[in-house]
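Only one protein chain is missing from this complex, and each of the others stays in its spot.
Chain nomenclature is as follows: A and B, assigned in order of appearance, with residue numbering initiated at 1 for each chain independently.
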Amino acid sequence: MNTKILKYILFELLRNKFIILYSLILMVMSFSIIYIGQDSSKAVITILNLILFIVPLICLIFGTIHFYNSKEFIQFLLTQPVNRKSIFRAEYLGLSISLSLGFLIGVGIPVMFYGFLLSGMYLVLTGIILTFIFTAIAFLSSVINKDKVKGIGLSIIIWLYLTIIFDGLVFLIIYFFNDYPIDKFIIILTSLNPIDLGRILMLLQVDISALMGFTGATFQKFFGSFIGMAISAVFMLLWIFLPLAVSLRMFKRTNF
Amino acid sequence: MIFKLHYIVFTFIIFIIPGPVLCKDIIVCPDCEIRSVKEAISQSANGDRIIIKKGIYTENNLSIDKEIEITGEDFPVIDLEFKYQGFIIKSNNVKISGLEIRNISVNYMTDLSAIKVENSENCVIENNVITDTFFALYLANSDGCLIKNNKISCRAMSESSSGNGIHLWKCNNITIEYNETTGHRDGIYFEFVKKTTITANYSHNNLRYGLHFMFSDSNVYRENTFRENGAGVAVMYTRNIEMTDNKFEDNWGPASYGLLLKDISRSLIKRNLFYKNTTGIYMEGCEQIQVEENEFKSNGWATRILGNCMNNKFTGNNFVSNTFDVSSNSSRSENIYSGNYWDKYDGYDLDRNGTGDVSYRPVSLYSMIVDKVPESIILLRSFIVELIDATEKAMPVLIPETLIDDNPKMKMIEYD
Partner (left out) sequence: MIEIKELKMSYGKSRALNGINLSLEKGQVVALMGPNGSGKSTLLKSILGLVIPQKGKIFVNETDIANNYLYRTNIGYMPQIANYPENLKVKELFNIIRDIRNGSKEKDEELLEKFRIFEIYDKYFGQLSGGYKQRVTASIAFLFDPDILILDEPTASLDPLSTEIMKSKIIDSKNENKLIIISSHIISEMEELADRIVYLLEGSIRLNMNIKDIKNGSGERLGKAIARVLQSN
């Protein structure tokens, strides 16, 4: 039953002009980056920067707006004999899957077309995981705020925080405490930010030579090891499931 | 009858051996009359040739003090059984070829080796296979030798219990070509070696350096490949080196360099490929080095030039896909960068002459930060770093004023 609601929500979203546009823009950008860049790994890096910047932003803003726009439809569905959890799950999966598909087509096709293989696979995987994470966060900020403008505002603040402010703070910590053995602390700290996690996992692909440098090796040893990979994956999954669990809890108590 | 024949042969030999003009072949094989190499050497005279047939010979300490040639057919095995060392060449004009020498003993007091050449001239060591070595080829105080096409391998576990593949000490005019050396402490090691040519060797997976030399002026290195060595290639305290068309690849690690140059002067580094090294070229206390037409690709740091380097010139190089192109620990630079291709360059070329109209600063602020605070490497490619670099680019205050390429190329430079 759930999968059928999901199916139609997915159908609906895949016809959404914005998602088609998102996919097209990503595709145009990826193709032009690959076309202009003479070297494949440079192209991968540029696309990575694009992904780390755009994917969270789009997922947060579009996710929040979509949630508010769907409120009446969600309300209508809730008057049917169906529980709230099913509707919530269908809405979340519908949105994150359709955004992921948009991303997959927009970035995956250009990357595969030029045969970037492993680093390209990581790139696409990173983008999709980030999509799932930031759609979950978008739902959380929509459920927290009844008011649409406040919800979008909160989403933008979260995006600013995770994209710029967080790294700025990490940078300051590194700069002022580099006399102390802070390597492990930094590893833990960066694991707390999904964008950083995605970025570091990509670095292991494209900047491995630099990471093998003196201090980088500590990070490489951790994130490159099986345990490090597993921990990163767990943190990524937590970034999906924690916001979802909290927002589902709140969604169940929401008065429409 | 049989007895008679033997007698005749014996008399024949007796009369021939002392003959200084007549050279002869001595055959050694497991079923022959002469079954050991040692015996053959002792029976040989200047100009003789010892032919060793296929088989396994367990021998040791084969001292050669005559001008003879020793050659193997179908790679006979000289097994040293980890007891001591192999051939010790003490006379001139000795040639050793076609042998498989294995199982050299590890000794902490003496540099035991498969073939040692001491105080001799014009030796030839060719087409040998040497496995499980301590040292493989060891030349000391020798001149004019040719070392060619040997395959040398070892499975060294630690630096202290391992020797070097090709080890030269106080030698001149040696030619080393087409050898492969792997699994030693240093693949090729020189100390006080002059006027030597090293061509087309393949030195890989050595514990420390693929090539290591000190105080070895006026040598030429061409078309060699140094790959996956523990610390890359290190050269120190030397003048007049010519390094062309070599490949430095996959030297990864905290203290690993494609090419480490320490106190090197008046040298040429041209048309080499530096690919996937943690650091492509590391320079410390270097002067007047021409770095021309090299390709730096996918390195962590393409070049790290310390502040005590002066008057070095980087021209016509390609810098592609490196995490950092140039890094330095100093805010001054007295080296010249001109006419290189930098893939990070985003200037324009209005007059379409192939050279960018605005100059390029290859040192990024972030690379200087990483140099001071290595932990900040974790923020590589983050938005904050892009922001820092963009700000510095717009308003340069911290990066060296003089470190600048006035003629950055718009396209990758093609070499013919």
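Some observations on this one:
The rule is short, and it goes like this: contacts are C-beta pairs under 8 Å (C-beta built on N, C-alpha and C of every residue); 3 or more make two chains touch, one makes a residue touch a chain.
Quick caveat, the model's predicted, so the values are computed rather than measured.
Within the entire complex, contacts from the absent chain reach the displayed chains A.
Note that of A:32, A:83 or A:225, the residue touching the chain absent from this view is A:83. Interface note: of A:35, A:113 or A:256, the residue touching the hidden chain in the full complex is A:256. Touch with the chain that is not drawn comes from one residue among A:35, A:73, A:113 or A:176, which is A:73. By the touch definition given at the top, chain A reaches the unshown chain through residues 1, 4-5, 8-9, 11-13, 15-16, 70, 72-73, 75-84, 253, 255-256.
What we mean here is this: only the chains that are shown with their structure count from here on.
Against chain B, the residues of chain A that register as touching in their complex are 37-39, 41-42, 45, 48-49, 52-53, 163-164, 167-168, 170-171, 174-175, 178, 182-183, 186-187, 190, 196, 199-200, 202-203, 207-217, 219.
In the complex of the two chains, the chain B residues touching chain A come out as 252-256, 276-279, 298-301, 320-324, 343, 369, 373-387, 412.
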